[in-house]
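Apart from one protein chain that is not included, each protein chain of the complex appears where it belongs.
Read from first to last, the chains carry the letters A, B and C; within each, the first residue is number 1.
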Amino acid sequence: MTAPDYGRAFTLWRASAPHWHAYTHHAFVEGLRTGTLPRNAFLHYLKQDYVFLIHFSRAWALAAAKSDTLAEMQAASATLHALAHVEMPLHVRLCAEAGIPEEALQSTGEAAQNLAYTRYVLEAGYSGDFLDLMAALAPCVLGYGEIGAQLAGTTGPYADWCATYGGADYQQLCHDVGTLIDGALIHRLGPDWPSLPRAQSLAARFATATRLEVGFWDMGLSPA
Amino acid sequence: MTAPDYGRAFTLWRASAPHWHAYTHHAFVEGLRTGTLPRNAFLHYLKQDYVFLIHFSRAWALAAAKSDTLAEMQAASATLHALAHVEMPLHVRLCAEAGIPEEALQSTGEAAQNLAYTRYVLEAGYSGDFLDLMAALAPCVLGYGEIGAQLAGTTGPYADWCATYGGADYQQLCHDVGTLIDGALIHRLGPDWPSLPRAQSLAARFATATRLEVGFWDMGLSPA
Amino acid sequence: MTAPDYGRAFTLWRASAPHWHAYTHHAFVEGLRTGTLPRNAFLHYLKQDYVFLIHFSRAWALAAAKSDTLAEMQAASATLHALAHVEMPLHVRLCAEAGIPEEALQSTGEAAQNLAYTRYVLEAGYSGDFLDLMAALAPCVLGYGEIGAQLAGTTGPYADWCATYGGADYQQLCHDVGTLIDGALIHRLGPDWPSLPRAQSLAARFATATRLEVGFWDMGLSPA
Partner (left out) sequence: MTAPDYGRAFTLWRASAPHWHAYTHHAFVEGLRTGTLPRNAFLHYLKQDYVFLIHFSRAWALAAAKSDTLAEMQAASATLHALAHVEMPLHVRLCAEAGIPEEALQSTGEAAQNLAYTRYVLEAGYSGDFLDLMAALAPCVLGYGEIGAQLAGTTGPYADWCATYGGADYQQLCHDVGTLIDGALIHRLGPDWPSLPRAQSLAARFATATRLEVGFWDMGLSPA
């Protein structure tokens, strides 16, 4: 299957990230597809994902603070709003259905691999600029899109998860974020940005974040 | 007239800010009430306020990034969303009705007093924590509430402006922000926070931001 | 007299900053040269400069935090160290000789124009990256160098001030900072950086900071 087309930056960064395949074809992902992922691993993942979403929302908030144009701010603000006011409550509901009460979510200890990824993203944003933040956020947003596209049509115990990320809404979000990133690059660096030294450091940000995503799946497979 | 009750922190900070009266009873405010404010001063103010709102939105985005609890993040995110997706488009529409096209807004040069206030707020937030940011934001949010409450019922050319800030929606926002601030203080510093050294530095943040708000009105009276 | 050559970025940014001449040939500067600057204006300036130096040091600290290479970090760290451990004590000593005790310096209320400039610089650094910070710092560091070069050889009451900024040590610092900036630009954006959109936003940072420096001199002429 071919990779989804989420824009120019994604295509370039994806091709140069050594761990992209390990991330998007991880045993955890395979387990979602085949339905063989142990349930306690999935529940462990859901709990960590609750903590993750909080910090991921904070990262999109930082993107709004660091935006250069009103359009960038509105895009980041809309994503933050969707995360904080739609995704988070949805996640809480899905977890409750899976037998994890909200209190258990709130008292979840943050796994080291979870800390590593979210703090890497936030620190990239604080120390760098909007582009650094986007390059560090992209593997999560767009990688889940690519994984979702791979798993579209999956049946079995994880059909819902697969339908969410493979569905039209999430795929549209990926296209929008890809467009946001491509526009932000051209706005700052011009159309030939891939030839600049800056392109290397952004690709390195993306590659490091991808590596940390592999760790996140590894963590999912090792419930405490 | 008595001051509106937007909570404990506001009551304390307001009482200790030397320029609070100069801010809330500025000649610009008087001019709005009596209708004697020159129209070109008001239009100048509206244009600067467009630039201001962008940076003010960024400050609320930063608040979401710096929040400690999901509830704080949701509150900050909701404010950001209202600013970026409701207030900003509304401001553009009101300016258009007043004869200022959107392009004129976008090309507005940022006045020094405008820069001073917004950068002070953002830097307080970046260098300090959520509380520093709230103390620096409060004079704007809650001061406009107090001014609006003073001017409620005003007729004449600026009746709309007065009705907006004196109206129930904005007054409710002020109560909500006051509650957010009081809760954030107790969450971090406990119920006796006014006795801590930290209370002095937060009050100083509020006082400095208030002083810069006086500068903003001064600027409004001096269209270039 | 020709402008000093502090490198390529300075030459470009200086040429495109509308207020550069107003800054480097301000009445305050003229007063230093001719000796006609009122002494209480100079003392007022010295007190504000004490507060300024604290925030300026913080800005160089932020530059070290945001540096991309060990060499950049060492350069920023050396500047911070010189400011915090040499310049500040020197400033305290000079003020004492001028009749301003250290306690008076520490209790100096920060003028709005002082706040405006330092917070603009710090916020540029926090919201942007190392380059944004350098573009916002440059008008101060290099502008004082250009003014110092203009005033070299000045006699009269302000001979010491002129000798400091016109002297070889400070001129060398300006060359070093110019080299740091030029290197940081090439490291990130390549040798053709002036043709990128980014160059416009960096020049705008420099121009805004220059405008705020004019405000700083204005403030110096208006002792409270």
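One rule holds for everything that comes next: a residue touches a chain if its C-beta (ideal position, glycine included) is under 8 Å from a C-beta of that chain, and two chains touch if they have at least 3 such contacts.
Bear in mind the structure is a predicted one, so any value in this text is a computation, not a measurement.
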item	value
Sole residue of A:Leu43, A:Ala116 or A:Ile186 that reaches the chain not shown, by the stated touch rule	A:Ala116
From B:Glu30, B:Asp68, B:Glu102 or B:Asp169, residue that would touch the chain that is not displayed	B:Asp68
Residue touching the undisplayed chain, where the options are B:Thr36, B:Thr155, B:Gln172 or B:Ser195	B:Ser195
Touching residues on subunit A - with respect to the absent chain	58, 110, 112-113, 115-116, 119-120, 122-123, 126-127, 208, 211-212, 215
Contact set of subunit B toward the excluded chain (per top definition)	65-66, 68, 126-129, 132, 186-190, 195-198, 201
Residues of subunit C (touch criterion as defined above) contacting the omitted chain	54, 57-59, 61-67, 70, 73-74, 76-78, 80-81, 84-85, 88, 122
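One rule holds in what follows: only the chains that are shown with their structure count from here on.
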item	value
Interface residue overlap between copies subunit A and subunit B, same or different (over half shared)	same
Distance from the mean Cα position of subunit C to that of subunit B, given in whole angstrom	31
Subunit A and subunit C: spacing of chain centres that average the CA atoms, whole Å	42
For subunit B, residues contacting two or more additional chains	58, 122
